[in-house]
Structures are given as C-alpha cells and as structure tokens.
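I have placed the structure first, in the form of structure tokens, so that the comments after it can refer back to it.
Removed from the display is one protein chain of the complex; every other protein chain stays in position.
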Amino acid sequence: MNAESAWILPALPFAAFVILGLASLTGWDRRLPDRGSWLAVIAIAAGLVLFVPVTIDVLANGPQDYVFPWFAAGQTQLSLGLLVDPLTIVMLGLVTFVATCVAVYSTGYMHGEPRYAWYFAALSLFVASMLGLLLADNLLQLYICWELVGVCSYLLVGFYHERRSAAEAAKKAFITTRIGDVGMLIGILLLFQATGTFHIGDILAKVANGGLEPNLMTATALLLFLGAMGKSAQFPLHVWLPDAMEGPTPVSALIHAATMVAAGVYLVARMFPLFEAAPGALAVVTAIGAITTILGAGIALVMTDIKKVIAYSTISKLGFMMLTLGVSGYTAAIFYLVTHGFFKALLFLSAGSVIHGAGSQEAGELGGLRRHMPLTAWVFGIATLALAGIPPLSGFWSKDEAMLALSHATLPVYAISLVSVVLSSLYGGRLWLLTFTGAPRSHHAEHAHESPPVMTLPMLALAVMSVVSGFVALPAVGRAIGLPGGLGEFLYPPGGHPAPYHFDPAVAGISTFLAVAGLAIAAGFYLWRVWSSERLAAALRGLHQALARKLYLDDAYQAIIDYGALAMGKAIASFDRVFINDVGINGPGWLAVAAGGWLKLTQTGKVANYALGMIAGLLITAAAILTFFV
Amino acid sequence: MIPLEHVLIVAAALFSLGLYTVLARRHAVLVLMGIELMLNAVNINFVAFAGYADPDNFTGQIFAIFVIVVAVAEVGLALAIILRLFRLRATANLDEANSMRW
Partner (left out) sequence: MTGIDLAFYVLAGFSIAGGLGLAVTRSVVHGALFLILALMGVGGVFFTLLADFLALVQVLLYAGGVTILMLFAMMLTQVREQPEATNNPQRPWAALASLAFFGAVTATIVVTPWPRNLPEGAQHVEFVDIAGTLFTRWAVPFEIASLLLLVALIGAIIVAREATE
C-alpha cells in the first residue's frame, strides 16, 4: 500500500457516517449491536492503522501529490488531489490517534445517550472531513472540508440541542467561524484570480517566483488568516470556543482541542511561503497570536468551570502557535500543535472522566478527587505538567523549540511568550489542585468513582503520547522511528532547509524555571495556602472582574448585535412593514377596494342612467372619430 | 320635390324625441313608446333611401317591414314584462326596479 491509497483514510469514516446516519434517521440503529458505534470506532481506528504504511511510503519515496481531474469549466480545469508530505503525515498521525482514542472513549462516555448512533455518525463525518482537509492538495477541496468540519462542530456542539444554551452555543460557533470563513473564501478566490489555479503547490511556486503582487499577497494572506482566526479561535473571533464546551466532552477533546481548532494553524503552516512573502501579514499573525495567548491564559486563571479553563487554555495555546508561526517557527508551531493535541485531548478526556465520575464540572463542587479517581488524577497531572512544559514531557520539547524560535524575535514578543509560559503553568496547576486535592466541596465529589476501562484506556494511551511524543525532536529517537533525523530534519517549510536539533540551555532553563515557578505559585495559592486567592481577587477586583467577564468581549459583541444589527434589522423591518407591506402590497389592494367603493356609486341600478351613459359614450366616440379621423 | 335632407332631418328629429323620452321618462310604458318612436324614425330613413337610391328593388321597404315585425314582437314582450313588474312591485316606475345595484 502506498501513499496514493491515502484516500481510504477519509473514505472509511465517511462510509461509517453514511451508514450510521441513515440508521439513526430510520431508527435501525436500535437493531445494531451496541447501536452501531463499533462501526465508527473501526472506521476511525482503521485510519490509525493505514496511517503507518502511508508514512512508510512517504519516508521512502518523499512527498507525493496525486491529482485527479474533477471537472472543467471553460478553460478552467478543476481537480481533486491528495497531497501527502511531512506536514500532512504529522497532522494525520495526530488526528488519527486522537480520533481513535476519543472514539473508544466515547463508547463509554456517551453510553445510554438517546442519540448514541447519531453521535457516532457525526463523529465519523468529522473525522472524514478533517482527514480530507489534511489531504487536500488544493484550496477548493480544503475549503470544502474546512466547512464540513465546521458543520460537524455545529452538529456536535449542539448535540444536546434540547438545552437552549447548547443550541445557542452551536449557533454562535457556526456564525462566528463563518465570519472568518467568508474572508478565507475571498482570499482563495483572489488567489485563484491571480494564479488561475487552486492547487496549493502551484500557488506557492508562483509566490516563490515572485509572480504575485506584494499587496495582493499581503491581502490574500490576511484573508486566509481571517479564516484561520475563526477556526483557531484567535482574538477577536475566539468567543465561540468557550461556549462550544456545551458539546459532549469527547467532542471538546477531539474537535475543540486537538484537531479542528488546529486547522487554522495548519492552514497558515500550509500556506506558509505566502505569509513569509508578506511580512505585514506575518506581523499581524504575530500580533494576533500574542494578544490571544495572553488573553486566553488570563481568563483561564479565573474560570471556575473546569472545561472552560481548558477551553481558554486551548485559546491561549493556539495563540501561542500563531505567535510561533509569526516569528517563522514553522516546525516548532506544528510540533507544538501535535504535542498540544495529545495533552490537551488528554486534559479534556480526563475532565470528561471527572464529570462522568463526580457529576460536576464546577471547580467549586469538586476537590479531593485524587482518592476516588487515582488514575484520572494521574493522567490529568501528566497532561497538566506537559501543558506547563516540564521536562521531559512532550510539552517541554515542543515548547522549547518554540521558545528557541521566539528568543530570536524581538524582545516584547519573547517577553509575551515568557509571560504566557508562567500563566499556563499557573492556571494548569490551579486547575489540577482545585480538582484533585483538598477536601471534597460537594456531595458529588465525596462519592466520585473511577471511570470504566473503556474510558481510562484511551486516556492512558494519550498519556503515553503526552509523555513520549516530544522525544521525536531528538535525532536519535527520530532515526529510530525512521525519520531522517530529528523532527526538524523531516518537517520544514517548503523552500526551507532541514534544521538539525538545536538545544539552547539558556532558553530551556529560563522557560522551565518560569514553568516551575508558575506551578509553585499555584501550589502556594491552592495547596499550601500561604496566600489567599480570594484576597488577591479582592485586591485586584477590577482585573478579576474583567477577566471573569471574559474582558467584556461577549458583552461587547452582544451590544453590537443588540444596538447595531438589531437596530438595523428593526429599521429594515419597519421599512418592510411601512413601505413594502403597507404601501407596496396593501396599497394596491386598498386602492382597488377604494376605487370599487367610488365606482360602485355609478351602479345605481336605474336603467335610465345606464341608457344615458350609453348615449354619452356614443356621442363621445363619435366626437373623437370626427375630431381625429375625419 | 322633397329633398332627401328634409326627410332625414325629420327622421333625426323624431329619433331624438324618442331618445329624450326614453332617457327622461321613468314610466315603463312611456319609455316603450319612446322606443317605438325611435324605431319609426329609423323606418322613415329606410323608406326614404329605398325611394331615393334604390327604387327598383325597394329593399329598404322590405327592411322596414322586418323592423316593424321585430318592433311588434318587442312591444308584446315588453308589455308582458311591465305587467310582471307591476305585479311584483306594484309600480310601473323603472327607477324603483333597481335591485341590480350594489
């Protein structure tokens, strides 16, 4: 099996989606053993299995691009294509692995849900679209899959659509990302207009040859980044991601932590030469990434809902990836994306396990769960340490690569990244300590129980990856698994050069020190209780309030919608009512009725009047004929 | 000899008088009489043209005969209708027979 068969990867989950979707629509899913979830699990796990030969083929024969003609419109040939290169391989590994873990986990977590089969159908469609997105070799195909994952996100966030908040959250996620997607579509079409092709390789080749206007490149890069901002929840389009936590927790792990939200980062990485050719756009990426990472981390500090904490952490980390990309840390950003995918998915699955076991996701109702859920506490801890970037966990290696790239950037950028390091270990430590240590703060937490193996096993698998996946940066490990060397020698931007592994003790030392310091501060507040978080919050009341209210961004958007969009809508509606309806539609009707009212007065019912009318008509006609025709 | 114009003007005068009777009167029988007058005015025209323009075939006279036939038929029917109206409304006033209004 070679890389050309990679189309099977998305095809299998898609088939599972069709079967399960039809089954759940017709109600046949009740006759399937375990309501058919095994179909989805097998289809998704098959992706993980098939990923291996595809990787081997690429390692042996280099990147491959298969183009199939799709249809021709006039002079324009449109084609479908499979692009399998190192970036695709790395992303495929992440997606297939996390998806398999989440699918298995879901069979336990979602057990007993009424729309069990539908859940797995949507999950399969998501995996299929996500894999299709990664394998796309042209922007059109990528955009189609991009929208498909958006639809799946919508379906799964709104899975509990009986709950108003879930339906609202799904709507919000869909509409907010759509704002970015419109920009992205315009960007794609501009690129098509300029280059005459959707094919990514051809476009990037034209970019490399300097065949494009600099202004056009900046504009299209920014427009594409707008799409990435929506999908990757970058400020100011990040507001949908925390609300998306209304979906089932495994969905949060797969879509809103590990894969779909990373698609924005992936898109920027995929089009990286375009961004590099447009320094202005790259500066915007840096700025947005910096704002997002600090903003997300800051809000994560004060959230009390454990899923919201992780969600804001995800926003922060996605911002961090964008920041890294902005300073041309291509390999580092993708590396961080992958390790983040593992440990963030683990965090979500562990949080799901907590919710499953303790029945609550409010930090105020948890606490002391370490005794009841030792395994969950352990893997949650591993994920937290990886998030903080403590060696030798995966987060350390990837963060170190990123910090290395950032240390070459300007000082403010580096400083911001260091602040985000402190903040992420601080909120990570806070989250773990609040959840698993201290005394249980509710009846539920006292009677928590460990989750079943079907849930803990995927968590363990992800924990292993969270620990070891970072080592791939080391040349020895890389060679052992068949890479030409460290990750930097396998994955580098188009037109770039393999980067051998480089370790800067100063950079690693500073960031590790800061990460440990963050954890220590968290422990000082929440474990040893030498400081009081309440007193600090009281002292910094303004800041705490602002963070707790998510920096008023949701309120601001709501206000814009209320006063801007709704006011405009009301104005248009009144125009519609008064002008279109009253004048345009009722007007002729009223006129007809009124005219009938006046004209009926001529209908006296008296024959003499009619006869007089006849004679008058005769005379007038005769007069007209005599005047005009004689 | 009588100029044709004079004959025609007499016919027109009779027709106009009949017309006025039809338009200005509300009694059904008077209206009917007006109609008869108009028909006779028309007959004068037919006969005049038959004499002045077509003396050999006198088709106008034949036509006048048919007009008379139709007029007689009409009078018969109209009087029947008037009788009926009178029975129904106790009046021969056409202005009161106005149920075909809004």
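To keep things simple, chains are lettered A and B as they appear, and every chain counts its residues starting from 1.
Assume a contact is a pair of C-beta atoms (placed from the backbone, for glycine too) under 8 Å apart; a residue touches a chain by one contact, two chains touch by 3 or more.
Model, not experiment: these values are computed from the prediction.
**Q** Residue-wise, where is subunit B in contact with the chain that is not depicted?
**A** Interface residues of subunit B facing the absent chain: 1-10, 12-21, 23-30, 32-34, 36-37, 40, 43-44, 47-48, 50-53, 55, 57-58, 61-62, 64-66, 68-77, 79-84, 86-87, 92-95.
**Q** Which parts of subunit A face the unshown chain closely enough to count as touching?
**A** With respect to the unshown chain, the touching residues of subunit A are 606, 608-609, 612, 615-616, 618-619, 622-623.
The rule we apply is simple: only the chains that are shown with their structure count from here on.
**Q** Take the average of all CA coordinates in subunit A, do the same for subunit B, and state the distance between these two points in whole angstrom.
**A** 94
**Q** What part of subunit A is in contact with subunit B in the complex they form?
**A** Residues 600, 603-608, 611-612, 615.
**Q** Flag every residue of subunit B that touches subunit A in the complex, lowest number first.
**A** 19, 22-26, 31, 94-95, 97-102
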